[in-house]
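Every protein chain except one is present and positioned as in the full complex.
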C-alpha cells in the first residue's frame, strides 16, 4: 500500500500478477490435453506454436514423450524455452527436417490458432493423436469465417479439438493473451463497483509487440511479472477483495478437448 | 498498422492518445469555470491543486487575472508548469506568503478534491468568487461521506461547485485521471464487440505513481503521449471505428459550475 | 419450482416480489426524511405527489403530525390510500383549500419530481421544514437541464434535498419505479451469468400505464404482487442465489436528505 495523491487516498496493487493469470490459463490448457491423452506414451511429439502456451506444453509433454519438438516461425522465440530437452525448430529447420524424413510424430499438438499452420502441412503426418486448438470463443462472424481448425483435424487415429471458454463472459478468441486481457478488464469493472474505490487500473501492456516486434523475450518476461491491477481507494480493507475478484474471474476459464474422431 | 503474431492478424493503435483525453477533460473543466466567471477580471487568482488540471487552468486564467498563483503540496509538480507567468507555491511558500499577508485573492479555484485543502484554510480568504471542485460522480457511500466540498464553499461573494459527470456511465470520481481511465476502459469494452476484433487493450499506466512516487514529471508527459488503445483485429477497415468510439465516449463527459450562492 | 419445457429444465420464481422492492425503496426514502426531521412534530403536513411513495410517506408522517394532507393532480390515486387519517386532495380541492386559507403547513414534502409542482406554488407557503425530492440520479444532460428541484427549495426555515442513489450503478432518475426497474434488470444480468441458468426474465409491466392511463389502482396493486424474476435453469440449487442477488442489488439503493439551508 502506498498513499495516492493525498493521504486520504491509498493505492493498492493486486497480489496476482499478469504472469499468474497467463500461467493459470496455460496450465488449464495443458491439463485438458493431458486428460485427453489418458497417460498414453509417445516416441515423438511435435508442438506447433511456441507463443504463449507452447513452451509450457512442450515441457509438460516431456514426461510422456521420448522427444518433444517445438516449432515456431519466429526464431527468436527460442529464447523463451527453458528446458534443454525440448528441440526448437524455426521454419527453416522444420522444413529441412521434414524433407530429411526426420519427423515422424505420433503426437501432434497445434496451438497456432488464427492464421497458423495450414491443413496441408498437418495432413503430411500420420500421428496416433492430433490435437488442434479451436481459437474461437464467443461468436464473431469474421473470426468464425476465417477459422479453419476443423479443417486441420484431417489426420490422426484419435483427433481432438482443444476448446477454452470463459463462463458467461465475452472473449473473442481462446488465445491466452485474449483471455488474460479480458479477465483483467472484467475484474477491473467489478472492482470499480466496490465501495470506496476511486478507480481500478489494468496493468496491461501490448506484450505481443514486445515479443514479436521488439523481439525481446526477456523484457516480455519482466513485464508480465507485474501486479495485474492497481486500485485507487479510500480504505485498505478491500485488499483481499481485489484478488478474490481476480481469482473468481480466472475460475471462469475452462479448457477441455472434445473428441472429433 | 502492424501484423500481429501471424499475417492474418493486424495490430492497430488509436490515433487518440491518452493525453488527448486528459486535455479534453481539462479543457471542459476550464471552460466550465470560464463560463461561470462571465468575463469578470481579477487581481489575484489562487488555484489549489496542480495535478492534473491545475497547470492548464492556471494558464487559462492568466488572461483574466493580473496574477495567478498555483499552490500544491508537492514541490516537484513545479516541473509541470510551462508558463513563467504562473507563480508556483508549495506548502512552505504558501504558508509564508499567507503569514506575510501577500495573499489576498479575489478568485479562488480549489481542485484538490478528496483529502485536499481544508475548509479552514479557505475560510481565511474573502474572495469575490470561490469555485470548489466536487470530486463526486456516480454515487459511492464511502466517497460521498468523505467528501467535504460543500463545506469548503464557506467564503466568497459568489460561490460555485464544479461538477464533472459522464452521461449514463459509472465513474466514482470526477478526477481527470478517473474519467480518463473509465473512458478508455468503456471504449475498449465497446471496441471488443466489433466484428473481427480479437481484443482491445487499454494502454494505461499508473501515471500517479510516476508523478507522485517516482516524482518524474517528464516521464509522465512521455507516457501519456501514447495511443490510448491497441486493437488486435482481422481487418483494417475498423480503424476509423476505434477513434469514433473513443470520441463518442469522450463526449459523454460534461463539466459545469453550479452556483451555490 | 415447475418444470420448463422439458423435465431437464426447471422454472424458478424469486421469493422477492416487485412490491417488496418498491416498499424497500419507499421505506428508505421515508426513513431518510424521518431522520432529517429529528423527531420534530408538526401541526399540518402536506405531501405533494401520491405516486409511488406519497401514500406510504403520508402514512409514516401521521405519527409526527396532527394532520397529513396528500395532494395529487390525479383524483383516482385516492384509491391507493389506505388510512382514513390522511386527507387526499386533487388539484381542485387543493386550489380551493388554498384560496380559503385552510393550508398553513409547517412541513412540506414534495416528491412530484420531473414536471411536478412549480416553485411558485411552493413559495406561497412558509413552513418550518421543506423537503424536495431530487429526481436526478446518474448524470443525463436533458434530465439535469429540466430538473428544477433546487428552485423549489425556495421557502422554509429548514430545507432539505431528498437524494436517492444506487451505488456504482446507472439509473437515470431517483424515481421509485426507475430504481425498481433497474434493480430488477441489473439483477437479471447477474443471475444470467450463474452456472446452469438458461435465462432470467424480469417480471415487469408498464405499471404507470395501469395507474395513469387505465386508472386502475387495484390492478396495479395486484400486478406488483408478483415475483420479480422468473429463472429458467437446470438445477434448483440456485434458488437462494436468485434472492441473494436481488437483495444485494436492493442494498445498493441509498436515500438521504442533504441540508440546503
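Here the chain labels run A, B and C in written order, and each chain numbers its own residues starting at 1.
In the analysis below, a contact is a pair of C-beta atoms (placed from the backbone, for glycine too) under 8 Å apart; a residue touches a chain by one contact, two chains touch by 3 or more.
In this text the structure is predicted, and so the values were computed from the model without any measurement.
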item	value
Chains in view touching the one left out	A, B, C
Residue of C:68, C:161 or C:188 in touch with the missing chain, whole complex considered	C:188
Which residue of C:44, C:134, C:178 or C:255 touches the chain not shown here	C:178
Among C:85, C:102, C:141 or C:157, the residue in touch with the chain that has been omitted	C:141
Touch with the omitted chain, as defined above, among C:87, C:154, C:203 or C:247	C:203
Residue of B:167, B:183, B:203 or B:232 touching the missing chain in the full complex	B:167
Touch residues of chain A, complete complex, unshown partner	137-141, 165-170, 172, 254
Residues of chain C in contact with the chain not shown	2, 4-9, 11, 51, 112-116, 140-143, 146, 170-173, 175, 177-178, 181-182, 185, 188-189, 192-193, 195-199, 201-206, 208-209, 212-213, 230, 232, 234-235
Missing-partner contacts on chain B, residue numbers	167-169, 192-195
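One rule holds in what follows: only the chains that are shown with their structure count from here on.
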item	value
Centroid-based (C-alpha) most distant chain relative to chain C	A
Same vs different contact residues, chain A with chain C, by half of numbers used	same
Central subunit by CA centre of mass proxy	B
Euclidean distance of C-alpha centroids - chain A vs chain B, Å	38
Shared interface positions of chain A, touching two or more other chains	192-193, 195
